[in-house]
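One protein chain omitted, others in place.
To keep things simple, chains are lettered A, B and C as they appear, and every chain counts its residues starting from 1.
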Amino acid sequence: MVSPLSKAERLGFGRAVSAQEIQLWDIDVRPDGAGLPKGNGSVAEGKVLYLQQCLSCHGDRGLGGVNEPLAGRIAGDAFPFGRDPGLKKTIGNYWPYATTVFDYIRRAMPFSQPGTLSDDEVYSLVAYLLHLNDIIDPDQHIGADNLAAIRMPSRHRFVVDDRIPIDYRHPEGG
Amino acid sequence: MVSPLSKAERLGFGRAVSAQEIQLWDIDVRPDGAGLPKGNGSVAEGKVLYLQQCLSCHGDRGLGGVNEPLAGRIAGDAFPFGRDPGLKKTIGNYWPYATTVFDYIRRAMPFSQPGTLSDDEVYSLVAYLLHLNDIIDPDQHIGADNLAAIRMPSRHRFVVDDRIPIDYRHPEGG
Amino acid sequence: ILTGLSGVAGVVATRPLLAADSAEQLSLEKIDQLLASTRQQGWAPSGLGQRSAFESPQRLPLYNIASGTPLQDLHGTITPADLHFERHHAGVPTLDPDMHELLIHGMVDKPLKFSLADLKRMPSVTRVCFIECSGNLNIRAGEKTTPQQLSGLTSQSEWTGVALSTLLNETGVKGKARWFLAEGADAAVLARSIPLAKGLDDAMIAYAQNGEAIRPEQGYPFRLLLPGWEGNTNVKWLRRLEVSDQPFMTREETSKYTDPLKSDKSRLFSVVMDARSIITSPTYPSVLSKGWTEIRGLAWSGHGKIVQVDVSVDGGRRWQKAALQGPVLSKAHTRFTLPWRWDGTGTELLSRAVDESGYIQPTRRQLIDSRGLGSLPYHLNCILGWQVRSDGQVLYAAEPWA
Partner (left out) sequence: ILTGLSGVAGVVATRPLLAADSAEQLSLEKIDQLLASTRQQGWAPSGLGQRSAFESPQRLPLYNIASGTPLQDLHGTITPADLHFERHHAGVPTLDPDMHELLIHGMVDKPLKFSLADLKRMPSVTRVCFIECSGNLNIRAGEKTTPQQLSGLTSQSEWTGVALSTLLNETGVKGKARWFLAEGADAAVLARSIPLAKGLDDAMIAYAQNGEAIRPEQGYPFRLLLPGWEGNTNVKWLRRLEVSDQPFMTREETSKYTDPLKSDKSRLFSVVMDARSIITSPTYPSVLSKGWTEIRGLAWSGHGKIVQVDVSVDGGRRWQKAALQGPVLSKAHTRFTLPWRWDGTGTELLSRAVDESGYIQPTRRQLIDSRGLGSLPYHLNCILGWQVRSDGQVLYAAEPWA
């Protein structure tokens, strides 16, 4: 792709921003781990937080809540979603990247107080949810150093829509 | 002009209407007198009505009211409106057809109680206004038989826009 | 993760006025403000949306008989229905759509009354076009005049309705018919004579505006729509069409809406709106700052499509072709734009529309010379100017009368 941008004259709009201004909003976490903040958490800490802040909506151990189910695997890591519309998608049976769990919880959860969890707390909640989904052992810590390396069970199931040309570089990471 | 209508199939919409339904709405009066209702009126009766129902807005003898001036001639029936934007247009110095006076008063006046004048009352008001504009004598009656024949002073000043093709048949009447 | 930040220093150097000091710390208050909307749930979905509390566009009521569209506040080409200009002669009537009918009679084979339900079931047509009052231009405007105050009596909608030709096909039309009277159900019982040729060309009985039922001020439950013709002929609250062999010479087409000429004549039935344009930005009351800006405006013509708009940024010495935002539609407000880098010196901005008939928007002087000063209350479609003062103030600059 050749950028058409180089040719046009700049108009001079926009203001320069400080690193802090960028940092404040730059909360995304990519599959290759770019964006993961310093810190780490544990399954045990995550469980305590989950009981306090998540259980009411997502149910005991991530199941049976009024909102999305968060846990559950399919035997043999089968992936029959395309054939069975009744199947519930969970982190364990569907989500291709563990980094997305961190990214999403930090963005949007808990639903009524988003943005209130510390980075360590988010790591702990990710650890607990990965554990609930049988992806990590109960004593495994999750942090900036290892989250991107977690290989999710359904990672290999995802294909990019090839019906239109998207110049797609496969994201690195788990 | 060839009507393109003859070719298309009728769809069957609309309902037939009674003569009374048409009559109730068919209030227009054309320059050739078509539409003039039976009846007649006098300048004297018109003056009484005018004082009661029109004076408050249009002023004494059609002048100096808060709303449109209704009377006034230009010496020699000159027509310098295109050159002098300050000139006030009146029935006497501008209106091309007397039938329009009847049509408009019956439609729209008095402003806050339109539609309340009898046809005879409208004829009388027309008579009074034509008299105020020095178009008829004070003792002349105005009615269905003679209104269309009144020749208005500026009648000959009006030309149809010739910059676009309008298939224009000159209206008959005064 | 702060890729690209290395560029900031360079930006600071070259654009000191705009650059934030990257060493400067954000206050806690500022941080809260930058994150506030992401920390609490917003409002739930609703049956009807509302404008942002930060926006309050308004029509400008004039003498109790009209209200103008805030042209300087709008973008694109569609006028929101609640900001469509108004001009009425006896206020906005309330009509019950289950009762109100359209009578077609006169020189027809079968007089018929059509209900709104009939119209909605019949073949429909949709088109985007402007409506403009032919009295649209404040002749006496001073320099502190907005586009809305100056010429806000024009608006544009997507109209849907039934082609009048479809209705006349139902009634049939006698061979000698040449005109029809269109009459409203308002307290002015406003009536205009329309050549049948226009009625069979592109006239429509419109019951919808921008997708929804036509608004009361625009003629609910339906109006006559005559694309490109002066607003007054687009009779609202339509109740009756009488087909005739001659015009009716109503007060609206004799006492009013005629154009006195310098030849001591007066022009009847000057119904087509000639091409015109107006710059909508920058205009009063905006204050311009130096540098790049986009000159924007609207151009339209009752004769068809706009083919060109010229803009002058030096009071008319040189003219540049503005870009026209497509699709350019016939008889429709057409958005034009011209990039401009203002150097801070006083000047005057002008725009000039050209339509597909070859008509070029005239100066006021040209209009006076060809028609006469007394003709100007209607169809005053002259080139309009905006003075940009060196302090950035933008003022309406009327062409001198003499």
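Before moving on, here are some points about what is shown:
Rule of thumb we're sticking to: a residue touches a chain if its C-beta (ideal position, glycine included) is under 8 Å from a C-beta of that chain, and two chains touch if they have at least 3 such contacts.
Worth saying up front: this structure is predicted, and the values here are computed from it rather than measured.
The chain not shown here is in contact, across the full complex, with A, B, C. In the complete complex, the residue from C:L74, C:A163 or C:I278 that touches the missing chain is C:L74. Across C:I194, C:M249, C:L329 or C:C382, the residue that sits in touch with the chain not pictured is C:L329. Residues of subunit A that touch the chain left out of the display are 1, 3-5, 8, 10-17, 21-22, 25-32, 78-85, 87, 89, 91, 94-97, 99-100, 103-104, 107-108, 111, 114-115, 154, 157-161, 163-172. Seen from subunit C, the chain kept out of the figure touches residues 2-5, 7-8, 10-11, 33, 37-55, 57-62, 64-67, 73-84, 86, 88, 90-99, 105-112, 121-126, 158-160, 171-172, 174, 185-187, 189, 207-208, 210-213, 215-217, 220-221, 237, 243, 292-294, 296, 325, 327, 329, 335, 337, 339.
Considering the complete assembly, subunit B touches the hidden chain via residues 11-26, 34-35, 107, 111-116.
The rule we apply is simple: only the chains that are shown with their structure count from here on.
Between subunit A and subunit B, the centres computed from C-alpha atoms are 78 Å apart. Subunit B and subunit C have CA centres that are 31 Å apart. Touching of two or more other chains is recorded for no residue of subunit A. Listed for subunit C are no residues, as none touches two or more other chains.
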